[in-house]
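If you scroll down you'll find the structure; I have some questions about it.
A single protein chain has been removed from this complex, and every other one stays in its place.
The chains carry the letters A and B, assigned in the order they are written, with residues numbered from 1 in each.
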Amino acid sequence: MQKYSIFNLIKNSFSNHQNWDVAWRDPQPKKEYDVIIVGGGGHGLATAFYLAKEHGISNVAILEKGWIGGGNVGRNTTILRSNYMWDANGIFYEHGMKMWENLSQELNYNVMYSPRGIINLAHSDAQLNAYARRGNSMRLNGIDAVMLNKEDLKKMIPFADFSSARFPIFGGLMQPRGGTARHDAVAWGYARQADSMGVDIIQHCEVLGFDIKNGKVAGVQTSRGEIKTKKIGLCVAGSSSILASKLNMKLPIESHVLQACVSEPVKPFLDHVVTFGAGHFYCSQSDKGEMVMGGDLDGYNSYAQRGNLPTLQHVLTEGVAMFPNLSRLKMLRTWGGIMDMSMDGSPIIDKTHIQGLYLNCGWCYGGFKATPVSGLTFAYTIAQDRPHELNSKFRLDRFQKGYLIDEKGVGTKTWIG
Amino acid sequence: MSQKYRLNNIGYINRNKKISFSFNKKRYFGYEGDTLASALLANGVHLVGRSFKYHRPRGFLGSGVDEPNAKVQLNKGPKTEPNISATEIELVEGLEATSQNCWPSVFFDIGAINNFLNKFFPAGFYYKTFMWPKNFWYRIYEPIIRKAAGLGVAPLKPDPDRYEHKYEHCDVLVVGSGPSGLASSLAAAKNGAKVILAEDKPRFGGSLLVDEVTIGNKKGKEWSDEVITELKSMPNVIVKNRSQVFGYYDHNMMVMFERVKDHLQNPKKYTPRQRLWYIRAKETIICTGSIERPLVFGNNDRPGIMLASAAKEYIKLYGVLIGKKPIIFTNNDSAYDTAIEFKKNGVSPLIIDTRKEVNNPIIKEAISLNIEIKFNHGIANTKGYRKIKSAIIGNFNDDKSGYENLKEISCDCICVSGSWTPTVHLSSQSGNKLKYNENVDAFIPHQSRQNETTLGSAKGTFTLKKVLDDGFKEGFQLSNKITNKNVEIKVPNSNEKNYKEHEKLWCMPLPKNKEYKRFVDFQNDVAVSDIELALREGFRSIEHVKRYTTLGMATDQGKTSNLNGLQLVSNIEKKVVPEVGHTTFRPPYTSVTIGTIVGREVGKHYRPTRKSPMHEWHKKNNAIFVDAGLWLRPRYYKKNNENLLQASIREAANVRKNVGVCDVTSLGKIDIKGPDSAELLNRVYTNAWLKLPIGKSRYGVMLREDGIVFDDGTTTRISENHFHMTTTTAQAVNVLSHLEYYLQVVWPELDVNVISSTEEWAGAAIAGPNSRNLLGRLFPNIDVSNDKLPFMGYKEADLFGVPSRIFRISFSGELAYEINVGSSYGNFMWEKIIELGKDLKIQPYGTEALSTLRIEMGHVAGSEIDGRVIASDLSLDGMLSKKKDFVGKRSLNREAFLNTKREKIVGLVPLDKKSMIPEGSHLVENYKAPLPNPKLGHVSASCWSVEYDNPFSLAILKDGKNMIGKNLYAVSPLKNTNIEVEVVSSHYVDPKGERVRS
Partner (left out) sequence: MLEIKCPYCGKRSQIEFSYGGDAKLERPKLGTEVSDSEWNEFVYYRNNPRGEHLELWHHISGCRQWFKVFRNTATHEILSTSKIDEKIK
């Protein structure tokens, strides 16, 4: 495989970039694979990569209905963080943060990991206390967190509303290593490396059904024919319930649309990711200069990758309440993604009652930042047929047993942020 | 200054009204009716901006919303606005505009070094480099890239303008006022439909403003003016210009923004800047027209290279010649109109037509006007850095893969035309699956999914007669479905020029061994070579091409570049365009000011503010308020120089010692009536309710079905079938919905009604040893003795003529009563309490003292009931009835919930009896243990105990009850505190509850 580097870039410049190889092949599906990953999103691609890299399993196919990276990995707001209160989440995502720190080098693809700091604003003492509970939990788990007071914030985000806000800013919790990465690069970087290790990335190949014999996985039926395998990993957040229904399985998941939007690009003035505590708005500024903004779910089951304006109006209203100067910027582009909303807000990475069938779903709003660690642990779960210690709490049976990991404390009304 | 390029006798500007403006600090003049673009062009200014990546000099490509290049910064200070299309902004006196994304100036821009190094910056170059050494991306490379990012500059101050919203319903919404829009509006309006006609531009008429056509024996513009006048006179029609419908949402909801203020010379102070319209239309007719498609050739981005239709528009609307030595470069007939316009206005153009000799009427007309035409020619390259100077043209070889000979021709502008792209954005947003049409070489609407009808050139119909026929027909038919009036009007006759097909050639070949940049997306500097590279590297899906190259992702959203990009991909991949597919069209069609979407809910009006009837009294008495949801509640009443802690200690101590009064109006209240009311309570609360006597209150806990504690409160039996429920302030709304859900959906057999009565009652809690005495004074006519009004008792009484409810309930743990009166008597009640309590040493107390009182009593509140605890965690096991079923009970029987080592509520006292334990601290055995340090629990609430005069906290601690008496550390790494604490009972004060019963 060609190495990506400044030297190769310069060298290729002199041949007008005519000699770059394809980033990944476009293979025909084989008759049989050791493992089939359904879903060519970030998690599926990462899983295939770690199966090959960590477990030496490279006779793997990724089956993607459309084009790789076209689901939530390509339509999220690219935030990376591990600022969780519950140990199960904190330790999992923190492992992920450490992976992000080395990911560009690991993949030889610049994923633009940018630890610019994520700030959660608090608008009352009670909220500051709730954040302190979370921040202290993070610190005791070895995760970075600092408390910011109003004066700190005035220096960092002077354009925030410190004077006429309905809910004044009291302070905030910051994870300095939190930040952003370039979403497409993550998908493409994993795809390129997985491909180079022999993984077949098969696009425009829809899974139509599964062959289950005597409670064991035997293969899949696809729009490009039948493929045999003994192990299948489902990585189709957004569509998990649909695939599960082909296996007569129901999941503790609802699908909801989450919208995001960007403004027109302007000269950078916001150097952090900031979340609004008196609502659900969050905002960062991309390296192109666009303000990347998001907030609430539209609030009803949906598989349409489109939302409605009232939700965006609501979200932007929160945005202007936090940063009044956003008012004169212009909203350039909006889009929606389908979220796998699990019943306690935390993901599921587990085996199932069908031997050889593995489940990776329920990422709610937060799947992007988990891409490396989800891939790592899911690959482990598939290869070893048992969960990795990091995902040992993300079991499917936790609901029945009551071991819930509910960061927000809203229970099963998934549509309530 | 004279306007060298202004014509005297053409256009719709007001030559009697000169307007001065500045561009890059230089003063110019234009006329009323100009855009910034037309005024600059009249002054011969073409160089207005720089491109995003290579900082190449750029001028105007278009004359409207499709403009990718001419983006300027408008105004200064808090009113500054970045990335404004000069082609859309109407000239007003004093307008100040500057070029953006260039330094030190648009003429000499350091960033243009990128252009000379562009070889090294192909599509996606940043994915391949900046990875070494590790951490340099964030520390070194990214900051440099960020310096170069963005176009204009954002304001940093709040927006001084205001915006408003409007909701409308109509029968037929017509988007666009070209011939289709006018015809369908008129037909629908005459047939009695309620019509809204929305036009994005200041002038109505669309193509009729510039095309040489007649309708009903009138010139197009005249007919258009007449129709608009007629529509405006009809009561069932709303006609709006400067109004862009930018989103087609579900269930035929259209959203439109109207530019109300910025074009006015003297706006009134409270005129909103823009207005957002939510329009629910029974039928929507989309007549958004089409956008001219550029041609792709070497250095096709220089200032002075413009769409032919834009050049024509500048002549016909504004009387501006974009140049005096024009080349018209086309693959179709329509650009001949532009050539003819030039010729009519005294300028001789040269037409370069990619087609082999064609013999259409319009070509004959051009020839008859002595216009020079070079057929089978293309432009291979251009010259002129800041303004176009010449074109290198050549005769195509047989398969048009190269040129036979090349020669340089000088020019001062090039007007390009690659035929027309229907504007299908709204149709596509509505869910219409687009279909590729070979005749127009573009996607057009195919099958509607909502009540959407697309007409005219937006649908690929380019002949006026058919456009009018369709417009009148559809306007009538769609309206008739609604009005049933059968009033159909006649289609007027029309006359127009005849155009023939275009050639399917958009991307010109390069001369041998030349590597000129041929731009497809101008603003983002995406060239043919970038798309080729993307495909070479395997980014073959159109979405991958878009993301890898950033094609179509600039502020113009690819209005002029998408189809050329698709065509290229299809040529290289040897697929037909429909197989390549198109990227998704999403709202907004053009960028929308965020303030417009937000409207009036800004600043203090972000959310409503709820105030109790006693709010003014609190204010007068130095209350410092705290937000409790939407409510403002007194947190404490400041005396002298007290701080929060001092005041809360004083207030709480006074409750313990004398008597205090607290405004509890914000508590949620629900009125419950009906024969099955007790049964309802029995099902939703965990404890038993059937036998609650009339005139008694009871504390209750509600669970969610998953067994987690949902809310708590006291409920009182007013009469046999009438209960008064209280909820926490935070959950008031959710509890009501919860009850309604069970009553209406799960147990419809229960005969109960529930309604919120939160706003109906003002509430005051009087608490403390003197409270009975005070109560007696307030209600001299009733017996308030412990026998007659015992703990959890209830009485209705008369407060000096005001009907009142007295509940003997206590949150503070003291002898206490809660008095409710009708909201409008709240202040009367409050003042009476203060007046009669004076010599009993009454003091008002706020939420902070209230917290102190409840914490040291071990009463749970929101900081413990956090949506993650079960009743036993809060030592509320006794509240769980064993005899009956209730909501959530079945969930309690689960492994994790039955674990005896679960966390439980306890009290904490610091060993030093001095250090306040920060809320949010965690409990650990050893604060020096290596990380991750196992957490045993967390501190949920802290106070200064007024009873014991030392700090006290509540905590939720693993195996809590067995930890009592042990010492642990309460650590807050965030605050750098480690406090050694003793675990004690959560009931720190009066553990037997004697005071409340006294």
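The criterion applied here is as follows: a residue touches a chain if its C-beta (ideal position, glycine included) is under 8 Å from a C-beta of that chain, and two chains touch if they have at least 3 such contacts.
All figures in this text were calculated on a predicted structure; none of them were measured in a lab.
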Among B:78, B:143, B:402 or B:431, which residue is in touch with the absent chain? B:431
Of B:449, B:838 or B:913, which one is in contact with the hidden chain? B:449
The one residue from A:299, A:347 or A:367 touching the chain left out of view is A:299
Given B:706, B:873 or B:903, the residue that touches the chain left out of view is B:706
Residue touching the undisplayed chain, where the options are A:66, A:310 or A:409: A:310
Which of A:126, A:173, A:251 or A:357 touches the chain that is not shown? A:251
In the full complex, which bits of chain A touch the chain not displayed? Write them out. 239, 241-242, 245, 250-255, 299-304, 308-310, 343, 399-400, 412-415
Kindly note down the residues of chain B that lie in touch with the hidden chain. 249-253, 278, 280, 431, 449, 683, 705-706, 737, 740-741, 744-746, 748, 884-886, 890-891, 893-894
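Note that only the chains that are shown with their structure count from here on.
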CA centre of chain A versus CA centre of chain B: separation in Å? 22
Show which residues of chain A lie in contact with chain B when the two form their complex. 4-6, 8-10, 13-14, 16-18, 20-26, 66-67, 69-70, 74, 87, 91, 101-102, 104-105, 108-110, 112-116, 123-126, 128-137, 139-142, 145-147, 158-159, 161, 164-167, 173, 179, 182, 184-185, 188-189, 203, 263-269, 278, 286-289, 305-306, 308-309, 312-313, 316-321, 324-335, 400-404, 406, 408-412
Within the complex, which stretch of chain B touches chain A? 52, 78-83, 119-120, 122, 125-132, 134, 137-138, 142, 145-147, 149-159, 161, 163, 247, 249-250, 253, 255, 278, 515, 529, 533, 536-541, 543-544, 547-548, 553, 555, 557, 584, 586-588, 591-595, 597-599, 601-607, 609, 626-627, 704-708, 862-863, 866-868, 891, 894-897, 918-922, 924, 931-933, 935, 938-939, 971-975
